[in-house]
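Note that this complex is displayed minus one protein chain, with the remaining chains in position.
Read from first to last, the chains carry the letters A and B; within each, the first residue is number 1.
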Amino acid sequence: MTEAAFQLSGIVQTFPGVRALDGADLMVRPGEVHGLVGENGAGKSTIIKVLAGVYQPAEGRIEVGGSTISPATPEKIRDAGVRFIHQELHLVPYFTVAESVFMGQEISGPFGLCKREMRSRAEAFLREELGSELPGNRLIRDLSPAERKLVQVARALVDGAAKVVVFDEPTAPLASEEVLKIMTAIAKLKTRGIAILYVSHYLNEIVDICDRVTVFRQGKNVAIFDEITTDTGPALVSAMIGRDLDAFFPTSSRSAGEVALRLEHFDDGQAFSDVNLDIRRGEIFGIAGLIGSGREELIDALYGLRKSQGTLTLDGATVDTKTAAKAVANGMVLVPRDRRHDGLVLPMTVAENATLATLDENATFGLIDRGKARQVTEALIKDLDIRPSNAQAVTRFLSGGNQQKVVLARWLAKSAKVFIFDEPTVGVDVGAKAEIYQLIENLASEGAIILISSSDPVELVGTCDRVAVMMRGDVRTIIEKQDLNVDHLVAVTTGATSVSETEHAS
Amino acid sequence: MQVSARHQKHRLATLVGFLPLIIFLALLLYVGLNAPNFMTVVNLKLVLAQSLPVVLSVIGLSAVVMAGGDDVVSGGIDLSTPATAVLCAGIVSVMTTAGQPLLIAAGASLIACMLVGVVNAVLITRLRMAPLLATLAMFVAVVGINNVITARKRLNLAAESIASLRQDFVFGIPLGILLVAVLALLAYHFLHRSKWGLNLQAAGGSRDAAEISGIRVDRLVAQTYLLAAFMGFVTGFFMLARANGYSPGAQDNLMLEMVLATFLGAAFSPRRIVTVWGAILGAVLVAAISIGLKTIGVNVFWTDLIKGALIVIVVALSAISERVQ
Partner (left out) sequence: MKTLFAATSTILALGLSPAFADNTLSLEGKTIGVAVVGTQHFWDREAFNGATSMVEELGGTVVPVDGGRDNQVHADNHDVLMNRGVDAVISILGDGSVEPKFEALQAANIPVFAVDHPSPYAVNNTTSDNYYMGTTIGRYMADAIGGEGKVAVFNAFENSLRICGIRTGLWKYVLQDYPNIEIIQPELAEEFANAPEDARRQTLDLLSQYPEGTIDAIHVGCWDQPAIGVVQALEEAGRTDIVVTALDGGPETLEIMAEDDSPFVANVAQQPRLIGQTAAENVARYFAGETLLPQTYVDVIPVYGQDGAKAAYSKLGYGEIE
C-alpha cells in the first residue's frame, strides 16, 4: 500500500445547532482518482472546506504528504501542494486564456509583463498536462464551458507544485460530449502521480474514472469502495441513502383525470431539447434531474423566464408562455426556488405580498382596496396557518417555512389551474414541510395540475404520482407510481443505472 | 453548424462594436471637410491642449473602474477627482497669492489631495460603502471645503511658473501636452503592461477569481483611489494654467466629461472594457467633436443636444454589441 497523499482523520466540525462532520475520515493516495459521494447535506462540501483550511475543525487531524498541518490555514494547505477546482469558474470573461492561467502569478520582467512567455507557457501546459490545444490569446468569454473548466484547472496547477487536486462537481455545467475533455485531463494528471479527489453527483462518472470511492452520509464516511466495477453503482446508491422514507407525506386516494397539460417539443437550444410531457388533471407530476440536467431551465422556460420554443397546451388550448404575465393570465402559477429573490418582496407585509398577484381584483379604478385585501389575506393566513398570524407582519422576519406559505398564499388568492413548484421545501423546517405537502395534495384533490421540480428524491417519491427524469438536457425516462422508490430514482437520476436497464426492470 | 452560428454572431458583435469608432471618425471627417483649419497640426494641438484636464482625471478614474469593476452602480468609480483637482487649484492659488513659495503651496495641496484619497479608500474598502455614494459625498464635501478656503472668488495666477504648462514649448511641442503624454504612457505601462495592472483588472473582472488566486483585492482597490487623488492633484495645476488662475465652479463640467470619456472609452476597446488608452481616446475625441461643432458654427443651443445624442448612440451600440455576444 502506498503512502497517503493526504489523510483526514476523526474530523468533527460543528456549526450552531448542527454537527456537520461527526468523526469523518478521508484518505487519498498519490496517483489515484478518489471519488467522494453523498447526498446534499451529507458533509461533502464541509470536509472539502476543512481540507482547504477554510474551517478549523473542533477535533481531528489533517495530514498532507505524511506531515501533520496544524492549524491548517489556506496558505499552509496551498504550500503543501493541495489545489481546489471550485464548482464556480471564477474567471474574468474578458481576460485571455494566458492571463487567466497566470492570474496572481504573472510572469513579469524589468519592462513589465512578459505576455509572450505567459502565452507560450500556458499553451504548453494545456497541451502537455491537460491534452488541450487552446490558444493562449483566446478570450474566456469565447470558450465553451469545458474549455473554461480546463483553464481553471491550468490556473490551479501551472506552478507545477500540485500534489493533490480536488475537483468539486467539475462536469455539472457541461454537455455530455464535453465531459470527455475533463476526463482526459484527469487521466493525464493521474499518470503524473497527482492524487485526485473527485466530488460529483454523477455516479456514472464516478464509476467510470475513480479507483476508489468514499461515501458520506450524515457527517461520516459510511462506506469505502476499494474496487470499482460496473456493479458498484447500485451499491453506492444504497450506501448514500441508507435511511427510511420520512413518514410525513400525505396519503392520497386521488385518481388522476384526463390529460390536461401537454408540452410538445420544448427546446431552448442550450440547456434542454425536445421535451415532451403529458400531465393529467389532478396529478402531481415530478421532475428530477441533477444540476445541469436542464430541469431548472425547463421550469423557467415554462413560466416565460427563459426563451424557448415549443407548444404548451392547457385543456386543449395553446398557451403563450413568452412572459410570466401571460403564464399567470392563463392560470399557471410558479412558486419559485429562490423565494428571497424571485418569490417575495421581503420588505413588504404579508398582506401586500399575498395580494400582489391579485391587485386587480382588490382594486377599484386602480386604487387598492386595503380592507378587502386584508380580508382575503386573513382568510389565507388561517387556511395556511401562517405564523405570526398577522397580515401586517413584515415578510423579512418570517421563518423560511412561513415565507414559503406566503408565496403559496399569493397564488391561492388567485384561482389557478396549474401550480409549478420549484424546490418547494428548500430551507423549510420539517413541520412546515409536512404542511406544504398536505397543501399540495389538497390542491391536486381539487383538480389542479401540479408540477414539482426537486433535487430531493425523497420529496419526489413521497409526493408524486409520476416522475420524469432529466439528464443532460433530455427526459431520459418517466417513472410510474409502482416503480417509484428512492433507490431507483437516485440510481436513474445520477446515471448509476442506465435508462435501458430501467425500462427493462419496469 | 453551431460553431459557424457562433462565429457569425461574433462577427456581428465585432462590427457593431466598431460602429462607435466609425461614427466618430465620420463625424470628424464631416467637420474636417466643412470647418476651416480643422485638419491642421495647430488644431490637433488645440484639441489636445483643451482635453488635458480631462485626460489627466480619466487616468485616475479608469484605474479605479478597472479595479472595482465597471458596473456603473455597484462597481468602482471615483466622482471626487474633479473636486480634488479644484481643491489643489484653490489651495495653491490662495497660498501663492498670500506670498507663500510655490513649492510649499504644492506640498500642502498634495497632502490635502492625498487625504481625500485616503478617506475614499477607507470609506470604500473598510466601511464597504458603495463607491458611487462615497465619492459623490466626498465630491460635495471637498467642493465645500474649497469654497471655504477660496471664499469662491476668482484668483489670478500668482505663481507665474505654472503658466509654462500652458505656454512653453519643448522641441516645438507644448510642454503641457508633452508632460501629459509622458504621464499617460506611464499609466498605460503600469495599468496594462505590469503585474500590478493585470491584477487590478482581475480584481475588477471577478473579485472571487482574484481572491482565490491570492490577489489582495482591497489593497489594490485602495491604491487606485490614492492614484485617482494624485491625478486630481496633477489636474489642479493644469486647470490653474488653463484658466490663468483659479476660477470657481470648474468641477461640475470636468466631472461630467471625465465620466463620459471613461465609459465612452470602453466602447472603443476590443474587449469592451474600461481601459486607460480607451478613456484617453474618449477624452480627446469628445474635445475634438466639441471643438469641431463650435468651429462649424453650430447654434449654441443645439451643441449639448448633439453631444448628448452622440454619447447615447455610442453607449447604446456598445450595449447592443455586448448583448449580441
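Here is the rule we go by: a contact is a pair of C-beta atoms (placed from the backbone, for glycine too) under 8 Å apart; a residue touches a chain by one contact, two chains touch by 3 or more.
Given the structure is predicted, the values throughout are model-derived calculations rather than measurements.
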In the intact complex, which of the depicted chains does the undisplayed chain touch? B
Could you tell me which of B:L133, B:A250 or B:I320 touches the chain that is not displayed? B:A250
Missing-chain contact among B:N43, B:N120 or B:S318 belongs to B:N43
In terms of residues, what is the contact footprint of the unshown chain on chain B? 35-38, 40, 42-43, 46, 49-50, 147, 151-156, 163, 166-167, 239, 242-245, 247-250, 252-253, 291, 294-295, 297, 299-301, 303-304
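Operating definition for what follows: only the chains that are shown with their structure count from here on.
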Once bound in the complex, which stretches of chain B touch chain A? 10, 189, 193-195, 197-199, 201-202, 205-206, 208-210, 212-215, 271-273, 325
In the complex with chain B, residue positions of chain A that touch it: 78, 84, 86, 88, 90-95, 99-100, 103-106, 108, 111-113, 139, 141-142, 155
